[in-house]
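Only one protein chain is missing; all other protein chains are in place.
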Amino acid sequence: MRKIFDLVANNAVPAVFIIISAFAIPLSGYSASYLIQELLTRIGRNSFLILSLLIPIMAGMGLNFGMVLGAMAGQIGLLFICDWGVVGIPGMVLACLIGTPIAIVLGIFCGHVLNRAKGREMVTSYILGFFINGVYQMTVLYLMGWVIPITNPALLLSRGYGVRNAVSLLGIRGVLDNLIPTIITGTQGAGQFLSVNGAKSYILMQIPFLEGAIRIPLATLVVIALFCVFIVWFRKTKLGQDMRAIGQSQSVADSSGIPVNRTRIIAIVISTVLACYGQIIYLQNMGTLNTYNSHDQTGMFSIAALLIGGASVSRATIANVFAGVILFHLMFIVAPVAGKNLIGDAQIGEYFRVFVSYGIIAISLVLHAWRRNREREAARRSLRGNKGGE
Amino acid sequence: MSEGNTPLLRLDHIGKEFYGNRVLSDISFDINAGEIIGLVGENGAGKSTLLNILFGMPVISSTGGHEGKIQIDGRNVNFTSPNQALAHGIGMVHQEFSLIPGFTAAENILLNREVLNGSSMSYLFSDRVSTLNRTAMNERARAAINTLGVNISPYMSVSEMPVGYKQFIEIAREIDRKNTRLLFLDEPTAVLAESEAEILIAALKKLARSGIAIVFISHRLSEVKELCHRILVLRDGRLITDRPADELTTRQIASLMVGRQSSSVDLEKHEIPEEIPAEPETADSVLASPKKKKKIRPALKVEHLWVDMPGETVRDVSFEVKKGEIFGIGGLAGHGKLGIPNGIMGLYPAGGTVRLFGRKLTLNKPRAALGRKMAFVSEDRRGVGLLLDEPLDWNITFTAMQTQGRFLLGIPYIFQVRNEHAMRREARKFIDSLSIKCTGPGQLAGELSGGNQQKVCLAKAFVLRPNILLICEPTRGIDIGAKSLVLDTLKEYNRENGTTIIITSSELEELRSVCNRVAIVDEGKIAGILPASSPAEDFGMLMMGQTRHDEEGEESA
Amino acid sequence: MTEILNEYAGLVMPYLEAWGISLCQAGLIALVVVWLLLYVLRGVSFFRFLMRWYQRLIVVCGLAALGFWLFYIGREHQIFLDNKAVNDYKPLEQVNVSINGGEAAELMPRDRDMRKTVGPEFEIKAEIFDDKGGIVNTITRRVVVGCSKDIMISLPILAGGSEDFVMPSPR
Partner (left out) sequence: MIRRFIQNAGWPRIIIALFLLGLFIAAPFVGVRVDTSLSNTLVRFGMNGVMVLAMIPMVQAGCGLNFGLPLGIIAGLLGATLSIEWNTEILAWLSGLGTQYKISWLNDMFVTAWREPLGFASAIIIAVPIAAILGWFYGKLLNRVKGDEMMIATYVGFSSVSFMCIAWLLLPYKHPTMVWGYAGKGLRTTISVEGYWLHVLSDSLALNIQTDDIHLYIPTGMLIFFAVMAVLVWIFMRTKTGTAMTAVGSNPEFARASGVNVDHMRTVAVMMSTILGAVGIIVYEQSFGFIQLYMGPFYMALPAVASILLGGASVNKAGILNVIVGTFLFQGILTMTPSVINSYLQTDMSEVIRLIVSNGMILYALTRKVRAGR
């Protein structure tokens, strides 16, 4: 009975989303190939960011709302390569290289702050995100071009310092996605998609009954796959084991000599650095950087997607990430059109998905806290049952 | 048992004072390899302090270290952290489980000592990026478990284990440490069923034969006697006895543990108003025959009470307290004596019947208990007893304000504002009468010393003008001067107002000196109720879980 | 970037010269000083330092080098193509210039155009026409830009056969 309840409780969120999507997809009237194309693009764009959330969850630090710190570090890296005019894959890698030390420093700071606020890591990291956003804005808006050398006039505001609101990332736009140009076509008209945007594409496979063609961001997917391998490997290391131990019981881990605070900081640093790379991958797909807004929603959308994938505050797997990306973005794509077709107002679908993002986080948090309090109760009860031999 | 002349561990005149409060003095004994030592003593006899010293716990060094010398293999050592003790081969199994529930047995046994595969990355970062060698880990865990002679799969998750298994995993963890030569076990059998305890004892004997010395701390004297070669009895911070186990009977051990000069007991007590009834009156007969009520009517009558208080479970308790009596509840920590008053007051889920002057009390509702003019002083002064961040007058008058509507101005149920003037006046009255050392009623309760905080708690209870006063651990954590003052206050209050007082305390002597009768709780049940003047060893036997049956068995054997 | 580095080197070198030690010696001394610091602060043994901190140092240096290399190979340059009179060189009647075999730019006299390239060097191919539209000459050259951002190529000088056709960016 309890097992069934747990099964339902653990998978209720994805199930609801599958049902919503099942209704909304026909309403939207999108073709399968369009949806698959969009989903593939979004998987490539967002999965890395979401994967960066896994490690703090493993270490029992909850959802790392502080991942926006990493996103900001990545953006600073991108701003520099834009200024220097480094393009293509070297540009992306260089942006990562520049972003890494910034992300590490921010991560260490975040880790120390969170160690001071044990038990309320989430709200603290959330506010920390806002705080660092202030510092980031000060840096980018006032110090860049004044103290920090930025010379490219295309980047700077007309007043001579501060970075413009929108920065074009033409130089690295889609470089990773199109590194290995790959498409899937239907059996019909295979030839006409052989070259897309002047680049020769490699046809991966032909699927009958598929209309049109689907371009696959193969290199991005490979990077994400490598990252998944990294996480699987990381779980097997001593460090991963220590994090799992800390996640389950800080006091036991501490008494067995595991450096709890240090390990927690490492978890946050890793998450922040990965979020930095994730943001760079995300922006290379988008092609433009909204200097002051791009990172705003990153944390919220990534967390919502992870939760929709069936993860909870204390447990998340790689499968949750991909289930989450697919379900969340499926709704993202179809909700406005479905809303328009249903009620005649696209705005409603727009608001609906915002509501769903926040609502799902709220519900997950509530369920987590509720379950935790109930488990505490149950643990107490079991203590009674075991005492003595009655 | 000893091999050669140098003992494994030698304690030489160990002593310890906490803020002028002596808890250990002049403890000297040796432990040889392969020897099993039973360490017994009441709560507060100094066992945990002794362990803390041996393990170099920060509590000791931060409070000025200890006296005397500790030698391992004839060399002086002075540990400043538990890790140093571990490095010298001293292992410890705590009373509370220190296991990670979601991990397997092997993962727990090798926690933070995992077998690692080598990795080239480990130089760049640290060993922590090497992967775990699970096959080797499981093998090692299996070996450690096998040493104990039990059969537990290393793949089994701890959360799915019965409690007894967890205890074995804890011990296996210490055994796995390659250099472990001396193992301290703090009440390892407390959570075990009898059959499990037998397996454990067999395992420990096996372990000792392999050359590991074991110090076994337990309140189950029959087990201690069965397992140990030598028994050390600790009382009031002194080593009373160090004798081979076969020279002592459990009764002797018990009396050594609690035995004290009877002169220390203040036998001058005021008379109980009426005689305690020879036979417990059933509630029905009290209600059914109103004529009888003049003769005997217990102030408090508890029947088949169970309380679900974590760590202090009460299973089935029945007793009666006469009006005007001071009734003591004693027993070892963790056996449920604290659960009784907490349960009666409704602080923890409870069941059974509690009658107050013949009328049934609604359980599980603190408000109901308070409404019946019962007052309660919690053992958890800082957690439950006080508002640390609020001034004294709040602390003293709050309960009376909320339950009796005093210290308020305005119309009841509609609009009532607190009467700060009255609150302060009341607080001042108690500050004077109990001589609470503070700057005034406006001082925050958290800033007072332990003894004065306890007085505030008493004042809080007195303000309620209770018919029955339940007090838990009135003297825990306060200095000697304050101790006698608190006890005297209680006695005086009882004498002046005729209030029935129920005191729960771990200190038997204290109970015997204040109370008329003392009930001893053992494993969630009343082991017996004795007049305070009974010999100490009778209390000791009740406390140690030595029922008449055990005793007879021993004598016949 | 390089300028900044030179600047820092310029700050340090005079001191080194004044103390009479080479850059290599300075590096070794720095290594020992760092170890001593770590030894005092965290009790890191020299062996451990060599095995861990030194390796880390190498990795950090490697990453920095990788950064510079990426910067070098990934940098995008604007190549301004200029067909104006410079010194004694007269503008060409018509010239079609392509860079790295890309789309050709057609420049009339006094024209200026811009092409973008990525990487430290590129191949420029200039087809020079006479006023009747016949090809007079085709010149192919490899040009090294290095780390500098933008350059201008003076086509008249290129056509004139001189090697000084690379000029600073007009901006």
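As written, the chain order gives the labels A, B and C, with residue 1 at the start of each chain.
Keep this in mind: a residue touches a chain if its C-beta (ideal position, glycine included) is under 8 Å from a C-beta of that chain, and two chains touch if they have at least 3 such contacts.
Every value quoted in this text rests on a predicted model; they were computed, and no experiment measured them.
Novice: Name every shown chain in contact with the chain that has been left out of the document.
Specialist: The chain that is not shown touches these displayed chains: A, B.
Novice: For the chain that's not shown, point to the residue among B:F398, B:F462, B:Y493 or B:F539 touching it.
Specialist: The single option touching the absent chain is B:F398.
Novice: Touching the hidden chain in the complete assembly: which of A:A32, A:V222, A:A319 or A:V366 does that?
Specialist: Reading the full complex, the residue touching the unseen chain is A:V366.
Novice: Just one of A:V8, A:V123, A:V232 or A:A378 touches the chain that is missing; which is it?
Specialist: Of the listed residues, the one touching the omitted chain is A:V123.
Novice: In the full complex, which bits of chain A touch the chain not displayed? Write them out.
Specialist: Residues 113, 116-117, 119-120, 122-124, 126-128, 130-131, 133-135, 137-138, 141-142, 159, 162, 343, 345, 347-348, 351-352, 354-355, 357-359, 361-362, 365-366, 368-370, 372-373 of chain A touch the chain absent from view.
Novice: What residue numbers in chain B mark contact with the hidden partner chain?
Specialist: Considering the whole complex, chain B reaches the absent chain at 345, 347, 366-367, 369-371, 376, 378, 380, 382-390, 394, 398-399, 401-403, 405, 408, 410, 415-418, 446.
Keep in mind that, in the parts below, only the chains that are shown with their structure count from here on.
Novice: For chain B and chain C, let me know how many angstrom lie between their CA-based centres, rounded off.
Specialist: Centres of chain B and chain C (C-alpha means) sit 77 Å apart.
Novice: Once you find the CA centre of chain A and the CA centre of chain C, what distance in Å lies between them?
Specialist: Whole-Å distance between the two chain centres: 37.
Novice: With chain centres taken as the means of their Cα atoms, state the distance from chain A to chain B in Å.
Specialist: Their C-alpha centroids are separated by 50 Å.
Novice: Note which residues of chain B are touching chain A in the complex, please.
Specialist: These residues of chain B touch chain A: 82-83, 98-103, 107, 111-112, 114, 116, 127-132, 163, 191, 193-194, 308, 310-311, 313, 315, 523-524.
Novice: Flag every residue of chain C that touches chain A in the complex, lowest number first.
Specialist: Residues of chain C touching chain A: 1, 63, 66-67, 70-71, 73-77, 118, 149.
Novice: Which stretch or stretches of chain A touch chain C in the complex?
Specialist: For this pair, the touching residues of chain A are 81, 84-91, 93-94, 97-98, 171.
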